[in-house]
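The complex appears here minus one protein chain, its other protein chains still in place.
And now, chain A:
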Amino acid sequence: MTEPTPVTSREPILRVRGLVKHFPLTQGILFKKQVGAVKAVDGVSFDLYPGETLGIVGESGCGKSTVAKLLMNLEQATAGEVFYKGQDITKLSGRALKAVRRNIQMVFQDPYTSLNPRMTVGDIIGEPFDIHPEVAPKGDRRKRVQELLDVVGLNPEYINRYPHQFSGGQRQRIGIARGLALNPEIIICDEPVSALDVSVQAQVINLMEKLQDEFSLSYIFIAHDLSIVRHISDRVGVMYLGKMAEIGSDAAIYEHPTHPYTQALLSAVPVPDPEAREHRERIILSGDVPSPANPPSGCRFRTRCWKAQDRCAQEEPLLAIPARFAQATTPVAHESACHFAEEKDVVGAA
């Protein structure tokens, strides 16, 4: 286990640069002809620092889960790099990739499909040790599995049970234990609580925070629930149609959003206080998300944006700190991909 690294050490553990994933659209059965591509992820860059949680939010189909799969090398990236400790993992294969997998693990969205129904809990959590036998000697494995069950708050005696004998929250704990087995440094959580009841969500989130402190983990936390992301994240990235719209500390995103899409998202967060609810402005976006197979030119959000002008159609805004905020000392100085970035007072998530 590594020593806990303070968040302040600003050497990123994972650097993602210009990540692209296009799924080809083909015609024909025997002689395939490419007629287009679904641009699921189209140039995403961000850093992950040791010990921090980076939240990634966005609506369905914006490419969040594809980013997770690319980071895990479960999909082959069309272009771009993912540097883990200076090594581009998108180009790795075989033994080198297997070694990196020890340090980057994943927790899946649906606890009902992410556990093999024909394997016992002991086999599921012990499988990482079968694949990486150097992590735990053979005689030690059963004990390690029981320790892991204990760590995630499950009874170690459940080792011989099958997944269908557990509730959703318990299953997700099993999934977390499997992710922890190899002592990874990074855990990518692809909507780990969205399939759970609200009461169970909080327990799983708290468990994940506890484990982060205990094992000094870095999380990439993908979700569509803005409140949960705010609760767990140190930094947040907002994705729209395969691109990062805005990224910054959670104070920057939630209290000083400058990208119109983020502002619209935040204005949709339920506010428990009826007083505050009356005073806030709801931004209702018109239209639907355009097809990622044929995204709009320039800024991808322009078709639904109330600020859109000719420039937005011609020139793609870059993800950078807007010039007008460059000198600001408040969190408003954060990267935002908008030509007309400005602060707007929306009542943020509770």
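Simple rule for what comes next: contacts are C-beta pairs under 8 Å (C-beta built on N, C-alpha and C of every residue); 3 or more make two chains touch, one makes a residue touch a chain; residues count from 1.
Everything that follows uses one rule, which is that contacts and distances are computed from a predicted model.
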(message) Considering only the chain that is not displayed, what protein name does its UniProt record carry among "Insulinase family protein", "Acyl-CoA dehydrogenase family protein", "ABC transporter permease" or "Biopolymer transport protein ExbD"?
(response) "ABC transporter permease"
(message) Please identify which residue in A:67, A:89, A:106 or A:241 touches the non-displayed chain.
(response) A:106
(message) Considering the complete complex, identify which of A:16, A:77 or A:200 is in touch with the unshown chain.
(response) A:200
(message) If I consider the whole complex, including the chain that's not displayed, which of A:169, A:237 or A:260 touches that chain?
(response) A:169
(request) Can you work out which residue in A:21, A:39, A:64 or A:178 touches the chain that's missing from view? (result) A:178
(request) Quickly run down the residues of chain A that touch the omitted chain. (result) 29-30, 69, 72, 74, 97-98, 101-102, 105-106, 108-110, 113-120, 127-128, 130-132, 153-155, 157-158, 160-162, 164-165, 167-170, 175, 178, 182, 197, 199-200, 203
